[in-house]
Each structure stands twice: as structure tokens, then as C-alpha cells.
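With one protein chain withheld, the remaining protein chains of the complex are depicted in position.
== chain A ==
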């Protein structure tokens, strides 16, 4: 079962062996976090941020070890290809040093597992760890149970040329995994971080993942998440950024797997002139469900935020987007734009898009738009008159709709990986391979 008592018991059974268990501040956060979770329970529709995605079913949900796991070495080899970069591999929620290849780092860069960072520089981790109060109750569960994750810290002015890849492979033996990644990019530093979530098998499993990012003044951070969990996994994740003056942060969320995936993605502009790009693409079929819940907090003036989410919805699936934008009273000349476009591939699929704008300043530009549509008949006809059969034409147009989201990924190798992941999901991907 996955009710509150089960997780309390899980906490009591594991807290003593979690990394950093001997650190009083961390033990304290974990204890408060599990009690907060126990108090609040799983969010239900009554919760204002969860009214399209209830987790009430979790009380009756049994999670079991997957029994099988992706061949970690093969999966890694497929992802890596020829790409350079810093590769950290986690199997079943624990860092796997043998599969990882962190590679050479410039002076002023720290990159390791969270467990190692807790052992070597716990004070820095403490400042970045967050508290039991962050987010909703699933984030508190993560704070209480996270067994590992990545630690990246860039000193002032340090640039990581190659991307950091965090590969989280579901293990065969665990029914749940809880990962926490902490990223600190000091002033004027630059990096790209990619999180891959991979799973296999038919069992119901749970992943919670929290990534916290501190992007200081004029730093540039690109975050890309590729969620390719197993079909019966529940994936509850939170990406939480804070930006300093002039900092640029981009979040790309590609959600292709899992039975239910919830992505809470937020940033706060703590200095003037910040820029944020939130880009997302999801593909669902069957009875699967994905919910992107974003929050952009224009707390300071002259910030720019752009949100683009696109969904491909097939079968009886449901895609939800909520875009919350808060413009503080003094955040004049803020510029916020959001779009959510969904392509319905079946009559039973459902898309919800909801902007939530809270604007307290008067000199601002804010816009939002949402569309829900089907494959365009004119385009279909045009392709067919050129000799493409209907199936090929439909697949091409479906891919074309999605690729607009992928085009916003700047780095060509990452764009290519993202395309390959999309092709693997779409039926008839082999027809389109030449598009890669």
C-alpha cells in the first residue's frame, strides 16, 4: 500500500541508513518533512493546485518492485552515442560509480552524487537542500526519503562546456525511488543539465524527484528533463529555481512515459531583468495522464518569461497544463507570455489548459493562449496529393506538431536525443527516421 502509514513505516525503516543520516540539520528536515506528509496526506481534488490530478488513489495503490530493469550499460551507451559530457548514472535511486563518467571538470566546478557531497561539504549542501515546507506533500515525501541525486556547484564565472547528464535508471528491486538534485550556479556561470528517467517492466512503481536550482546574477542555466518511465510508474516531480539579477534559466520538460506524471516547475525572479523559458512537450496514449503545473514569480522588475507547452494526446489520455504567473507590485515592465497547444489524436482524449495570472503591477505585458485541435485536413490533403498515404501523412503531421517544441532546444545533440525519444514513442517512427 501507499498510504500515509506505509510511508511513515518506510521512513522509520530507512532514515538511519540514508546518506547524511548523521547530520542533525538533515535528520531534522527529514523528520519534519515526513510528519508534514503524514499530516497532509496525498493531495486530492480539493487541493487548489491538484484539482485536475487527484492522488487520492495512492492510498489504495500497491507499489511493487519492477522485477526487471533496463540494461543500464546498454541504455547508457545508447544515450551517450558520441556525445561528450559529464555522465552520472543512478540505478534504483543510488549513484553507480562504475557506470558513471564524470570526466574532467574546470576549476571551481563540483559535480558528484548528493551522497558524496553530504560527506565532503555538508555546509554547502545544507544551504541548497531546501526545507520540509517546499512544495506540496509529495515534495515533502521526497525531502524525507531522497536517497541520492546529483550535486552541481559552479563557482563565479565558471562555464561547463559540455552538458551534465544525470541518468536515473529504475532498479529491479525497488518499488519506489526518491531523487533530489541540487544545482548552484554562482554569478556569471553557465551550464546545461539533462535529467533522463528510464524504467521498464509492468509493475506499478513510484518515482519522486525534486531538482532545486539556484541561478545567481547573470548566470545561464539550461535544464532538460526527459521522462521515459515505465508504463505503470507514477512520477511526481518538482523543479524549483531561484534567479538572481539578469540570470537566464530554461526548462525543457519532455514527458513521454509513466502512467501518471506530475511536473511542478517554478522559478522566482529575485533580481531585475531575469529571463525564463519554460518549454514542454508530452505524448500520451491509453489512460495515461500528465500534468504540468508551472509558476513564474516575477518578484522583481523587467523580467521576461516565455512558456510553451505542447501535447499529443491519444487514446483516453488526459493532458493538463496550469500556468501561474505572479507579477509583484513593484515588478514593473514585466513581460510574461504563455501558450499551450494540444493536438488530439483520438476523440476520447482530453486536454485542459488554464492560465492563472496574478498581476499586482500596472506596467506589464502579459498574454496567454491555448488551442486544442486535430490534424489539419488541408495539410493532410496536400500531403496525400503528393503521393503519401494517409497513415504516413498523419504521422508526419503529428511529428511536425511536436517538433516545434524540440526546435527550442538550443544544443543540437540534445535536440537529436529528444527527437529520437519522440520517434520511439510515435507509431511508425521508422517512416520518419530521415527527419533526424
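The rule is simple: a contact is a pair of C-beta atoms (placed from the backbone, for glycine too) under 8 Å apart; a residue touches a chain by one contact, two chains touch by 3 or more; residues count from 1.
The working rule: contacts and distances are computed from a predicted model.
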| item | value |
| --- | --- |
| Candidate names "ABC transporter permease", "Acetyl-coenzyme A carboxylase carboxyl transferase subunit alpha", "Acyl carrier protein" or "Fe-S cluster assembly ATPase SufC"; UniProt protein name, chain not shown | "Fe-S cluster assembly ATPase SufC" |
| Touch with the omitted chain, as defined above, among A:5, A:161 or A:390 | A:390 |
| Sole contact to the chain not displayed, among A:159, A:332 or A:379 | A:379 |
| Touch list for chain A against the chain that is not drawn | 376-379, 381-390, 392, 396-397, 399-404, 407, 434-435 |
